[in-house]
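A single protein chain has been omitted from the complex, and every remaining protein chain is retained in its original position.
As written, the chains take the letters A and B, and residue 1 is the first residue of each chain.
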Amino acid sequence: MSTEPHYTLYHPRWYRRRVSVWWWLQNRSYTAFVLRELTSVFVAFFAVVYLWQLRALAQGPEAYAQFLARLKTPRFLALDTVAFLFVLFHAITWFNLTPKAMVVRLRGKRVPDWVIVGLNYAAWLVLSGGVAFVLLRDR
Amino acid sequence: MMRRITPLLWLLFSAGGTVAALLFPVHLFLTGLAFPLGWLEAPNYEALHRLLTHPVTRLYLFVLISLPLFHWAHRFRYTLYDGLQLKHLTELIAVLCYGAALLGTAMTAYLLWTIR
Partner (left out) sequence: MPSTVALTVTRYRPEEESEPTFQTYEVPFRKDWVILDALNHVKDNLDGSLSFRWSCRMGVCGSCGMKVNGTPKLTCATFLSDYLPGPIRVEPLDYFPVVRDLVVDLTDFMRKLKQVKPWIIRNEEKPLSEGEYLQTPDQVDTYKQFSMCINCMLCYSACPIYGLEPSFIGPAAIALAQRYNMDSRDQGAAERLKILSEHDGIWQCTFVGECTKVCPKHVDPAGAIQQYKLTAATHWVKALLLPGGTR
């Protein structure tokens, strides 16, 4: 079976539109997708902040005090607020998409999506509570 | 070479994304907002060092920092490739992204190994 097109007398010039570099602004789904992908930048930002905190802890109490003072500046507070919102967006989209990638079958039947999503949110609550407990109990 | 380890990079991306989704909101909320704004009392220097004496804490922090960096590296690399259509720079972008993640991981490992 030939997959080559058969050209007729009027040679068909097929038209191909070039995809614009602004393709992601063309509809809401695409824009939401790119925003979702950009959450990774804020994830990296916070990982670096935590690495910086670790370094400050290693360098001694003065360095750590300096680190804490830096986090109180308005610029960092603003950045952290934005980062927090993006990280929340990441978490919510991640949990909602997990059942698509992980199909669990119990006794031959597929576990419904809402169960997987629910389990994710439950784990989120439990782990967040655990972290808060560890960080807040020993002052 | 990158093509042969793509499944590994995707696994790191997934693991990092899960760690970031489950743990970053609470950590970011506390360290970035609640503590600096005084809503909750931050643990002091000695308290954190006490926590760091446990090897479990060090392992936790390694996972907390390193995996999300790989998550970022993989996702950001594809965002640049698709979003800005930087196809001609694809190898350079990959090296910079995964290289940065490796560097962050190495620094984290070094600090967690040597902190007293």
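Observations, loosely collected:
We adopt the following convention: a contact is a pair of C-beta atoms (placed from the backbone, for glycine too) under 8 Å apart; a residue touches a chain by one contact, two chains touch by 3 or more.
Here the structure is a predicted model, which means the values were calculated and not measured.
From the options B:45, B:62 or B:78, the residue with contact to the chain not on display is B:78. Those residues of chain A that touch the chain absent from the view are 3, 5, 10-17, 19, 23-24, 26-27, 29-30, 33, 37, 97, 100-103, 105, 108-110. Residues of chain B that touch the chain left out of the display are 3, 6-8, 10-11, 75, 78-79, 82, 85.
Going forward, only the chains that are shown with their structure count from here on.
Distance between chain centres (mean CA atoms), chain A to chain B: 12 Å. Interface residues of chain A, counted against chain B in their complex, comprise 19, 21, 24, 34, 37-38, 40-41, 43-44, 46-51, 53-55, 57-58, 61, 64-65, 68, 71-72, 76-77, 80-81, 83-84, 87-88, 90-91, 94-95, 101, 120, 123-124, 127-128, 131-132, 134-136, 138-139.
Across the interface of their complex, chain A is touched by residues 14, 16-18, 20-33, 35-37, 40-45, 47-52, 61, 64-66, 68-69, 71-73, 75-76, 78-79, 83-85, 104, 107-108, 111-112, 114-115 of chain B.
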